[in-house]
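In this view, the complex is presented without one of its protein chains, the others remaining in place.
Every chain is named by a letter (A and B) in the order it is written, and numbering of its residues begins at 1.
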Amino acid sequence: MAGLLKRPEALAGGAVLLALALIALAAPLLSPGDPLAIAGKPLILPLTDAAHPLGTDRLGRDLLAGLIHGARTSMTVGLLVAVVALSAGMIVGTVAGLAGGWTEAVLMRLVEAFQIVPGFLLALALVSVAGPSLAGVVLAIALGAWTGPARLARSRVLALRESEFVAAARVLGLHPAEIAFRQIMPLALPPVLSLTAIIVAGAILTEAALSFLGLGNPNVVTWGGMIAEGRNQLRSAAWLSIIPGLALVITVVSTYLVGEALTDSLTERRPR
Amino acid sequence: MSLLTVTDLSKTHHGARRVRALEDVSLSVDAGETLGLVGPSGCGKSTLARMILRLDRPDAGAIRFDGQDWLALRGRDLRRARGGLQMVFQDPAAAFHPRATVQGALAEALRLHSGMPRAAWATRIADLLTQVDLAPDLAPRPLSTLSGGQQQRVAIARAIATGPRLVVLDEALSALDTSIRGRILALLVRLQRDLGLAYLFIGHDLAVVRAISHRIAVMDAGRIVETGPATKVLAHPQADLTRRLIAAIPTLSPPGDLP
Partner (left out) sequence: MTDRPLLSLQQLAVTYPGAPLPALQGIDLRLAPREKLAVIGESGSGKSTLARAIAGLLPGGSHVGGDLIWSGDTPVPGRDIGFVFQDPGGSLDPLLSIGAHLVEVLRTHLPLSPRAARDRAGDLLAQVRLPDPRAALEGYPHQFSGGQRQRIAIALAIAAGPALLIADEATSALDVLVQAEIVALLRDLAEARTMALIFVTHDIGLAAQLADRIAVLRNGRLQEIGPTARVLAAPQAEYTRQLLAAHLDLSSPPLVEARG
């Protein structure tokens, strides 16, 4: 963690993410009311009206309110996808690595099957079938994101499985599940955790893309949805797409910066 | 009747090349005795240890331990029975979970095999540490902060914590400095006397194996080539390998005396 503070770019990224998280948490306080409700005249230019600092869209909905509530969606989806994908990957990878033989073969073929289908197409297909609920979107995106953690967890477990302390635990008579989840998994976890940032950033982008295509929940504000809305006025009112687009870019870049530093600190070799 | 009987054990490793790691290996260990198993690296002695410890399965053959068909035990029955047959490995640093403490490692053995209430563990852990000549106040220390000799003593304490009848020691002294090696040898002999333990003592150095073994089995290329009482094997070696192992023991004679 100390290493994190020594890197200015990671610090900047962290500050942005922290601010976004706070904004997302405090959205109902910062911008009370429904962000989809009509708030004023349509198409107010940004920085011209104190009541609507970022302006309004063609229906008169406040852009800033949309951004604030949209952050909530992006953050929630990003984090939930990471939790689901990392847990699923960790469990499948650990079981595959330890079980070996037939179980491992089946599980790893499954991982490969998911890996060759582009994650976005997978999410697209699932959301169109299951409908645009939050749980549906999260599961759909996680389906394309758990394979990386699963492969990494398996390779770590394979290396740990042959170590002498595992042989010692078996000779002592520990239950295989106890060896898997109490002894091996905690040691396999750090490198897998270092994938968090990539998964979160990818999930935020995928969610935005789904919303952009109109597959998100129409009753929830999302940055992707806002970009899509603004697309129709791209020549006359480009800010409607550009502002949420910038929000997306800043969030994803910040996540990567933090993730990079996190990877280094999680996987650094500790002196023996 | 023997405590451990291994009969016609065979194992072939299927890798890039087929390697016959064990070929019809038979041996037995009586209660309270030490059988030394000696041979060069790659002779199959560690493979044999892994079979006896139920870490790998042989292709053919039988193992009886403590009156049971050892290879037939499964699941819960096997995990319970494991308390009777413990082991100490070569590299003490690798034999414990990287984050384990001394008391954590010993408590695990007590939890699984002692049947003691949790409240009694601390006292028992202090006893175990004393038994292997370690200070009881080492208990809360992470194992990674101990010296190699201390770690190996904790490994021995963990092995005896389950109340075993047989302990397999696979090159257990090879990674230690000579002076520490001598003290741990003496400790093993004392524990054998006090607890009635039997040892299968595996090593490549006949000088060490001979010091602690009642009987010696010599292994070469997956086969047992000679077995007998330690004094007899050393005084009248039958197999060519045994003679070479005896000749390879460094003596404290100045240079020039070597063939």
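As a convention for this text, a contact is a pair of C-beta atoms (placed from the backbone, for glycine too) under 8 Å apart; a residue touches a chain by one contact, two chains touch by 3 or more.
Computed from a predicted structure; not experimentally measured.
Taking every chain of the complex into account, the chain not shown here touches B. Although one chain is not drawn, the whole complex shows that of B:M87, B:V132 or B:A211 it is B:A211 that touches it.
From the options B:T34, B:T47 or B:T101, the residue with contact to the chain not on display is B:T34.
Where chain B meets the chain that is not shown, the touching residues are 30, 33-34, 40-42, 148, 177-182, 185-186, 189, 192, 204-208, 210-214, 229-231, 234, 244-255, 258.
The working rule: only the chains that are shown with their structure count from here on.
As a whole-number value, the distance joining the C-alpha centres of chain A and chain B reads 50 Å.
Against chain A, in their complex, chain B makes its touches with residues 50, 53-55, 78-80, 82-83, 85-87, 89, 91, 94-100, 108-109, 112-113, 144, 155, 158, 162. Put simply, chain A touches chain B in their complex at residues 163-165, 167-175, 183, 186-187, 272.
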